[in-house]
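Missing here is one protein chain; the remaining ones are kept as they sit in the complex.
Order as written gives the chain letters A and B; numbering starts at 1 within each chain.
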Amino acid sequence: MKILRTLFILSLMTTSLHAQDIDQKLKEKGIVLTPPSQPIANYVNAVRVGNLLYLSGKGPTKADGTNITGKVGKDLTIEQGYQAARLVGINHLSVLKAELGNLNKVKRIVKVLGMVNCENSFGDHPKVINGYSDLMVEIFGDKGKHARSAVGMGSLPNNIAVEVEVIVEIEP
Amino acid sequence: MKILRTLFILSLMTTSLHAQDIDQKLKEKGIVLTPPSQPIANYVNAVRVGNLLYLSGKGPTKADGTNITGKVGKDLTIEQGYQAARLVGINHLSVLKAELGNLNKVKRIVKVLGMVNCENSFGDHPKVINGYSDLMVEIFGDKGKHARSAVGMGSLPNNIAVEVEVIVEIEP
Partner (left out) sequence: MKILRTLFILSLMTTSLHAQDIDQKLKEKGIVLTPPSQPIANYVNAVRVGNLLYLSGKGPTKADGTNITGKVGKDLTIEQGYQAARLVGINHLSVLKAELGNLNKVKRIVKVLGMVNCENSFGDHPKVINGYSDLMVEIFGDKGKHARSAVGMGSLPNNIAVEVEVIVEIEP
């Protein structure tokens, strides 16, 4: 019985340490999560089915509620597009935090569809969406490595620079 | 035993009432479902995996087989785009009816990818795809609330105004 109790306490400690890691990493990166914006139409930020969480497409909305807008490669440099994609990732972390309470419950970032607002001659979509992918791996490590498509849209809502949708596997 | 039997009958009645509700709502809205169009290529209208149903992208095909075509914001107004998106939703209901037999088996509209055919300067994609989202919530209530992306395509097959694909959770 004593062994079981010790194991139980150890497992609690491990979980707690891991949770600290995610929070610690966010702190290290200077990332502060704020409550996610709520859709004003007939849809929601996320739907859970079994152990999968489907997140709505989000854009690069800043803390003040304004967006990074413009076509990457024309109005914005690739580096600015990268930062916009990273910001979309932070906004998805906010949604995950709101949905799960604890980011430690993320088991795997499964599938990313990264959409870049750009002219028809643009070809560097992967370099832009890397801003999102890099963030996920910085925060979640190997759990952050996902399947991905990075593509070019003719246009995006309110001329936002990047939109990403994602499927996340969560701990049961 | 008598209590169990009463409960059983009550549950049957509830199910039946609920089924009537969906049919009733369709009637109230003046929505008549016709058999869905069948793909003429090597793909199908829907594939089921476990309790998820993946529906193929559908367009705003009218009962006479013709489509609502044109670029929203240029050839069509936003309101016309909204109606086109609603029609895509009705066509998805037809697919669901054909696949499930009974729309009462829909447990949740999970994830919508709403694609608007528009010029590169367009920015009101959400207002267009609301035509689809509003329909789903009118018909299914809270079960109709989904995760969503609404984005702008350079072009769509045969110049259709809107295309939507959707994932639906169904009762086991």
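One rule holds for everything that comes next: a contact is a pair of C-beta atoms (placed from the backbone, for glycine too) under 8 Å apart; a residue touches a chain by one contact, two chains touch by 3 or more.
Just so we're clear, the structure is a prediction, and the values are computed from it rather than from any experiment.
From the set A:L55, A:I68, A:L87 or A:M136, the residue in touch with the chain omitted from the display is A:M136, counting the whole complex.
Chain B meets the missing chain through residues 39, 41-47, 49-50, 54-57, 71, 113, 115, 119-120, 153-159, 163, 165. Residues of chain A in touch with the missing chain: 51-52, 108, 110-113, 118-126, 130, 133-134, 136-137, 144-154, 167, 169.
The definition used in the following text is that only the chains that are shown with their structure count from here on.
The centroid of the Cα atoms in chain A and the matching centroid in chain B are 27 Å apart.
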